[in-house]
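Please read through the structure below; I'll follow up with questions.
Our next item is chain A:
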Amino acid sequence: MRTKPVKHSPFLWVALVVLLVSATTMQVALEGKLERPAMKADVHWIQSPGLMRRLAVGFNAVWADIYWIRAVQYYGSTSISKDPNKNFDQLYPLLDITTSLDPHFNIAYRFGSILLSEGYPHGPGKTKEAITLLQKGIREMPDKWQYYHDAGFVNYWWERDSQAAADWFMKASKLPGAPNWLQPLAASVLAEHGERDASRALWIQLRETAEHKWLRDAANRGLMQLDAEAHIELLEPLVQKFFDMNGRFPKGWQELTGGPVKMLRNLPRDPAGYIYELDPVTGSINVAKDSPLFPLRSRDRG
Partner candidate 1 sequence: MDAIKTEGLTKHYQVGFWRPRPYVALDNLSLSVGPGEVFGFLGPNGAGKTTTLKLLMQLIYPTSGHAEILGSPVGDVAVKQRIGYLPENPYFYDNLTAEELLVYFARMFGCSASEGRTRAARLLDEVGIGAERRFQLRKFSKGMVQRVGIAQALINEPEVVFLDEPMSGLDPLGRREVRELILRLRDRGCTVFFSSHVLSDAEALCSRVAILAKGRLAAIGGLDELTSVGSRGWELVVSGLTGDVLARLKPRLTRATELGDGRFSLELPPSTIPEQLIPDLGGARIVSLNPLRGTLEDVFVEQVRATSAERFTEKVAS
Partner candidate 2 sequence: MRSIAIIAGGVFRDSVRDRIGYGLVFFSIFLMAASFLLAQLTAGQDVKIIKDLGLASASAIGLFIAIFFGIGLVTKEVERRSIYSVLSKPVTRTQFVIGKYLGLVLTLLINLSVMVVAFYAVLLYLDLTTLDGAKAAWEAPALDPRMLKAFALIGVELMLITATAIFFSTFSSPFLSVAMTFAVYIIGHFGEDLKNINSIVKSVVLPYITKAVYYVMPNLSALDVKSAVVHGLPVSGTSMMLATASCMLYIATLLVGSIVIFSRRDLK
């Protein structure tokens, strides 16, 4: 005679449901109230590239991919963070580990250097580290002209060091497979008044030859920043003229678009569509802080 399976009392089922609901509710209620440890330390679990490489025992490539993903995430989340004290300190170590685990990780060198050199607060503004990373890439793959080109680029665009940039472009031009516009580019960066044109040429070349969409997007952004700079240079004389006429700088753009002497037809917007900021005290013009083109390179250097 078979016995029926044991029936659990309905009380147990009820208790189960109640407990699950309470636990979930409590989680929701506590969201954000519990202390969370600071994000900083756990961004990468192992600090040393050498140790990481040894620990990976045959699975380096996957770990490199993981670290690359973390680097990109880290950059992205720090970039949009509104924390006034934020820093991008972990970015270079993450990229260093990525490229130690997989020395042929092309995009990590190229895009990594772009991320590293991007100006604060959008990026870390660490041009020295960007060049160090590219030099590491050059050691691993000495024939990649793109890395020399990128190093020259960082020097020219961010460091405003035309001579160093030209040297890099010349070195790049001598490598097998290097395109033939590198030598003329070296020449133009050294030319006195060719600065903005050379920069424009650089960005355009990057956009044309870049293998990755992300690089092309970065190039487009650079071109828009150049346009913004040119635009600002056109606006500055107008503001100066206002000063000459009224003894003070305009309080806002409306004073230039409205009023008795209409100097501007519309409110001036940058290529990304954001209205430029006008400082009523100093009269200086810049892209708006929330514009994706912020910050422009400092125009006081060099």
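As a selection rule, all candidates are chains of the complex that A comes from, given by their letters.
A few notes on this one:
Here is the rule we go by: a contact is a pair of C-beta atoms (placed from the backbone, for glycine too) under 8 Å apart; a residue touches a chain by one contact, two chains touch by 3 or more; residues count from 1.
What you see is a predicted model, and the numbers here were worked out from it, not measured in a lab.
Among the candidates 1 or 2, the one that touches chain A within this complex is 2. Against candidate 2, in their complex, chain A makes its touches with residues 54, 57-62, 64-65, 68-69, 72-73, 102, 104, 106-107, 111, 211-214.
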